[in-house]
Each structure stands twice: as structure tokens, then as C-alpha cells.
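And then chain A:
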Amino acid sequence: MRLALLALLTRSPAHGYELKQDLEKLLGAAYPQPNVGQIYVTLGRLEKSGLIEGEDVEQSGRPNKRTYKLTAAGREAVLAWFEDTAEEPRVRDEFFMKLALAPQSGLADPIALINKQRRQYLNTMRDLSKLAAAEDRDNKISQLLIEGAMLHLQADLDWLERCQEELE
Partner candidate 1 sequence: MRATLRWAQADFRAHRGEALFVVLASAGVIASLLLAGALFGYAANPWQRVFNQSQGAHIWLHTRAGADTDAKALAAVDGVAALSGPYRTAATTVESRGARAGVTLRAADVEPPQTGRPLVAAGSWLARPDPGDTGTGPATGSVVLETSVARALWAEPGDTVRVTGPDGAPHLLRVSGTADAAEPRYQPGGAAGIGWVLPATLDEIARADTGQSVGLRLEDPDDTDFIVQRAVTVLGADRVAEVTKWQQARAEAGGDDRLLGTVFAVFGVGALLAAALAASGAVGARVRGQLRDIAVLKAIGFTPGQVTRGFLVQHLAFALLGVALGTTAIALLGARIPGRIGEAAAVWQDLPGHTALMIGIPGGAVLLIAASTGLSAWRAGRVPPVPVARAALPSAAPMTALGKRALGMRVPPALVLGWRAAFPRRGRTLVPVARLALPLVLITVALVAWSTLDQFRSSPAQVGLAAALTVRSEQPAGPSDAELEETLATVPDVAAVHPGAEMAALVPGQTGTITLRGLGTARQPYPSAVVEGRAVAGPDEAVAGQGLLDLLGVRVGDWVRMTVGGRPQILHLVGRTIEPESGGRVITTTLDALRERDPRLRPAFHALELRKGADPRAVSGALATAAGATLEIRETPNPADRLEPARGVIGALIAVLALIGLIELLTLIGTGVRDRGRDLLALKAIGLTPRQIGAMIVTAAGLTALVSALVGTTVGVLSGSWLVDTQGASSGIGAGIAQPPPLPVLLTVIVGAVLGAVAAAALPATRTARRRLADSLSETL
Partner candidate 2 sequence: MSDDATAAPVVPIVRAEGLTKTHHGEGTPVPAVRGVDLSVQPGEFVAVTGPSGAGKSTLLHLIGGLQRPDDGKLWLDGERVDAYREARWAVLRRRSIGVVFQFFNLVSNLTVADNVELPALLAGASPKAARDSRAELLAELGLEGRERSMPGELSGGEQQRVALARALVNHPALLLADEPAGSLDSKGTREVLRLLTRFHQRGQTIIMVTHDARMASAADRVISFFDGRIADDAQLGGGRPGPAGGVSGVLELKE
């Protein structure tokens, strides 16, 4: 979340609550509702690292709003983040561990494990489909996010199939 907040601040200074709203609007319902407290904590850490600069703004009748602005170092950090490429794909370690250890432990049937996981994936896929249908068609970012998730799920399901083929 750190770098997302930094990236948001490149455009203009903003305060914590604004940033929360921006994130929500950008990512839509696919993104779990950002926790305000989490955001403030992150902002604090960012300030301590010197990547942003905070400034208090007076408000009548309410505690002071702290507005943050990007520093030169922060700008550098954002640029570096954009330059970086994503890491290698994740593998669901936990499930695979279960699958690998099931025959040895004798406590679970590999095929039953696979079936259960598949059902879960399918239900997830179903929910994602509903989400995509409910979401605003023009919010391309949101749609792409959902589609990315679906494609990952497809890959996972295909991998499950391979596991079932090999382990049968």
C-alpha cells in the first residue's frame, strides 16, 4: 500500500481521508475496503522515511488535518517502483503442501483435497463473475482487475487438473 499512496501523491498533495477515498474509487469493490487507520499508520511510516512531507492545516471545530506532499526522495522512490518489474508468479504453497503430505500422513485423500479446492475455486470464480456484472462497465481498471483474477483462477484450476491426472 505504501507505494500506491506515494503514487497517488505525485499528482497533488492530499490528506489521509482523501487518499482513502481515492483508493476506493480507483480500485472499486474488488479491493478490500481500505482501513483508515492502516492508511494513517502507513503515512506516518512514509513520513519518517522522508519520502513525504506532512503539513498541518487548521480546521475550525475539528482536530487538525494533516496534508501530505511528496518529497524529491519520494518521487525517486515512485519512479524506481515503476521501473521495477513484478516478481515471479506465486504458487499456492499451502495447498500444494497439503497435497504433497496427504498420502504420507494418511489423514486425507489427495483426490478429495483436489475436489474440495476445485469447488472453492469455482465458487470464487462465480462470485467474481457476479462482481464483474455488478461493477460499472466503464471502470476499465476495475474490470481488468477482476479479469486478471479470473485468469489466475483458470490457471489454478488447470493446474489442479494436472495434479489430478498425475496423481490418479
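On how the list was made: all candidates are chains of the complex that A comes from, given by their letters.
Throughout what follows, contacts are C-beta pairs under 8 Å (C-beta built on N, C-alpha and C of every residue); 3 or more make two chains touch, one makes a residue touch a chain; residues count from 1.
This is a predicted model, so every value here is computed, not measured.
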{"item": "In-complex contact of chain A, chosen from 1 or 2", "value": "2"}
{"item": "Of all residues in chain A, those that touch candidate 2 in their complex", "value": "1-4, 27, 29-33, 111, 115, 118-129, 131, 145, 149-150, 153-154, 157, 161-162, 164-165, 168"}
